[in-house]
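In this view, the complex is presented without one of its protein chains, the others remaining in place.
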Amino acid sequence: MSKKIVLTAVASALVLAGCAGQYGAMSDLDQMTQGIVKVSFQEKGIAKLDRLNQDEVNAACSAAEMFGKDLDASVRKRVEDANMKTIKFPADGKFIGDWKRGESIAQGGRGMTYSDSAGSANGGNCYNCHQISKAEISYGTLGPSLYQYGKLRGDGDAVIKYTWGKLYNAKAYNACTNMPRFGHAGILTEVQMKDLMALLLDPNSPVNK
Amino acid sequence: MRKQIVRSVFLAAGLGLMAGGALAQKTETEKGIDRYRELIADGNPAELWEMQGQELWKKKAGPNQVSLEKCDLGLGAGVVKGAFVSLPRYFADTGKVMDLEGRLAHCMKTIQGIEPKVSTYNRDDHKNIVALVTWIAAESKGMPVNVPQNHPEEKRVYEVGKRAFFYRAGPYDFACATCHAEDNKRIRLQGLPNLLKKEPAGSAYTSWPAYRVSNGELWPMNKRLEDCFRQQRFPELKFSSELSVALSMYMGVNGNGVASLAPTIKR
Amino acid sequence: MSMNRRDVLKASGGAAVYTALASMGFFAANPAMASWKKEWFETKSIADTLKAMGIGNAANSNDITITSPDIAENGAVVPVGVSSSLKNPQMVAVMVEKNPTMMAGFYEFTPAALADVSMRVKMGQSSDVYALVKADGKFFMAKKEIKVTLGGCGG
Partner (left out) sequence: MSSPMRIRAKVEGDVADVRVLMSHEMETGQRKASDGKLVPAWFIQDVTAALNGKTVMTAQWGPAVSKNPYLQFKVKGAKAGDKITVTWKDNKGESRTDEAAIA
C-alpha cells in the first residue's frame, strides 16, 4: 500500500537533510532498496513476506534516521495522532495484574520469530532493553532504567493511562521510539500487559522496593 | 486532550530517570565478562574449521576434478591473503558485487563444475563454504579492512546497504539501526557495536566468521545477518542475496582501516 | 585385562609402577583398558563424590590455583584451569557442584607431566567449582564460585 507514502516521506526527509542526489535521484535508490528487500527474503514459518511492508511511521522514521534527522513536525504530529487512536484501554477498566507474572513476562524474549510457533505466548523482551528490578543484573540499556518506576511516579490515573498507552503503542508518544508496539502489533495480550503494569506500578513489586 | 496530560506527566516524572541509566560506565559484571572473553579466546575451536578449509581449498573436487586454487577472490587467481578484508567487491566476470561466500559458490560452479547447494546454513555445499570462509578469513588476520568503493556498482550497493540498515519493519518495527546506531548500548549484557562508526564497524565486520559458544557452530557473515533479521522478526534472509551483500558492503566500508579479527569466538 | 589399573597402582604403591608401565608404552598401546569410572561420574555432592572415589578426607589447600572467570557469559563454555604447587602430583579432578552430576573430568599424571591443566566445562547455573588434587598419595581441595549469566537475545 505504502509506496507512495514512503516516497513522499523520503522526499521530505531529503529536503530537510539538504542532501541532493549524489548518485542520481535518491528516490531511485529508495525504490531500488524496497525492491531488493522484497527479493532478498523468503517466508519461513510464521514470518511471511508481508512483514517487510512498512506503515507510515516506519517509513517516515527510516527515511529520517538515515540522515540522522528528526521527523518534520507536521509528519510527527500526524503519525503520533494516528498511533494514539489505536490505543485500547482494558475493557473491564482494571489496569493492574500480577507483578510476579509480569516479571516472568519481562524476562521472556521468545515469540514471533520464524522459528517460533504460532499461538504460543510471547515474551515481553523488557530486560533486553531496560533495567527493571534490582535483582536482575543482566539487563539491556537501549531503553531507560525502569527501576523504581512506580515509586518515582506514583500510581495516579494519568500515570496509569500513560504507562498503559506506552506499552500498547509507544509510537503514540514518540514517533520514532525504538520500543515495539506491544498491544497494537499483537505481541502481548491484554492480560500480559496488565501483569507488566503491576510489575512497574504495584507498590509490592520489587521494582518499587 | 489525553495526550497533552500524558505528555506533561512524562516530562515531569520521566526525564530524571532517563539520565541515570544511560551513562556508559563499565560495571563489575561487564568487567567480569571481558575477563571471560579473554579466557575463551585462547583455544578457539574455529581453528578446527580453518584446518578443514585449508584442505578443501587444495582438494580436487567436482565433475572437473580440480581444486579451488585458481579461484579469483578479487585480488587475482589464487590470491587468498588480503581477500577477506577487501570483500564484497565488484567482479567484472559476473558484472556483480559479490561477497566472499557468494564468490566461493561461484568458483565451485565455474571451476569445479559443481552445481552448489548453498542456501541452507551448514548443509550440503554450504558446509564447505563455512570451512573455506574460516580459513580464508584467518589468512587476513590483522590486515586492515579495505572494502573498495571504486566501481559505480560498489557505490550503489553501499547506498542500498545504508538504506537497508535503516529499514524499519516487522511486528517489532526494528531496523538494524534500532540496536546498532548508538555508542555503548547493550541487549541484556551483550554489547552492541555502533556500526556507523569506524572502529566498532570494522571490529564487528571482521568478527565473523566466529565460533558460537552457545551452539558450537561456526557462523559466517551471512548466517550472522540472517539471525539478526530472525530476531528482528523478519522472514528469512537469503544467503548472499543482494540485501545481504549490500549490508556487508555498508558495514565493511564503514569499518575500513580497522585491523581484521576473524575468526573470533562469540558467546 | 580385568584388573583395574588403579587397583594395580594401589596394590603396588604408586608412581614407580605407573612410570614403569608407562615407559613400556603400556597405556598408549592399550587406550581401551582404562575402563571409564562410571560411578565417579554419577554423584551429586562433594561428600558422595569423595566416597565414590574412595577418598576419606581432602584438606583445603592454598597450593591449588583455580583459573577461571568470576562470571561466565555462557554456561555452555566455562574455562577452568587447575594448577598446583604440591609435590609429586598424581591427579587433578574438576567438579561442578550444581551440575546434574558433579564430576567434569579428572587427569592422572606420570612424573613427566606438570599438575597444570585447563579445560572448558558446561555449567547449568552459577555454582562452586572444586579442584581436587592428589599429591604424594594425599588429597587436597580448593573451590571457587563461578556465576553464570544467561544471555538474552542477540550476539
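In this document, chain identifiers A, B and C correspond to the written order of the chains, with residue numbering beginning at 1 in each.
Quick note on the criterion: a residue touches a chain if its C-beta (ideal position, glycine included) is under 8 Å from a C-beta of that chain, and two chains touch if they have at least 3 such contacts.
Only a predicted model underlies this, so the values are computations on that prediction, with no experimental measurement involved.
Chemist: Taking the complete complex into account, tell me which visible chains touch the one left out.
Modeler: So, spelled out: the chain left out of view touches B, C.
Chemist: Which residue among C:Ala58, C:Val77, C:Ala135 or C:Val148 touches the omitted chain?
Modeler: Of all options in C:Ala58, C:Val77, C:Ala135 or C:Val148, contact with the hidden chain holds for C:Val77.
Chemist: Which of B:Asp34, B:Glu47 or B:Glu153 touches the chain that is not shown?
Modeler: B:Glu47
Chemist: Footprint of the hidden chain on subunit B, which residues?
Modeler: Per the touch rule, subunit B residues meeting the hidden chain are 42-43, 45, 47-48, 51-52, 211, 216.
Chemist: Provide the residue numbers of subunit C that touch the chain removed from this figure.
Modeler: Interface with the chain not displayed, on the subunit C side: 22-23, 25-28, 31-32, 34, 36-37, 40-41, 76-78, 81, 96, 99-101, 103-114, 116-123.
Going forward, only the chains that are shown with their structure count from here on.
Chemist: Go ahead and note the Å separation of the Cα centroids belonging to subunit A and subunit C.
Modeler: The computed centroid separation for subunit A versus subunit C comes out at 50 Å.
Chemist: Can you work out the whole-Å distance between the CA centroids of subunit A and subunit B?
Modeler: Here the centre of subunit B sits 26 Å away from the centre of subunit A.
Chemist: List, in ascending order, every residue of subunit B touching at least 2 other chains.
Modeler: 29, 179, 187-190, 192, 231
Chemist: Listing for subunit C: what residues touch at least two other chains?
Modeler: Correct list: 149, 151-154.
Chemist: Considering only the defined contacts, which subunit B positions touch subunit C in the complex?
Modeler: It comes out as residues 29, 32-33, 35-37, 39-40, 43, 179, 187-190, 192, 212-216, 228, 231, 266-267.
Chemist: Help me check something: in the complex, which residues belonging to subunit B touch subunit A?
Modeler: Against subunit A, the touching part of subunit B is residues 2-3, 5-7, 9-10, 13-14, 16-18, 20-22, 27, 29, 155-156, 159-160, 162-175, 177-179, 181, 184-190, 192, 229-231, 233-238, 241-244, 246.
Chemist: Please output the residues of subunit C touching subunit B within their complex, sorted ascending.
Modeler: It comes out as residues 67-74, 76-77, 79, 118, 120, 147, 149, 151-155.
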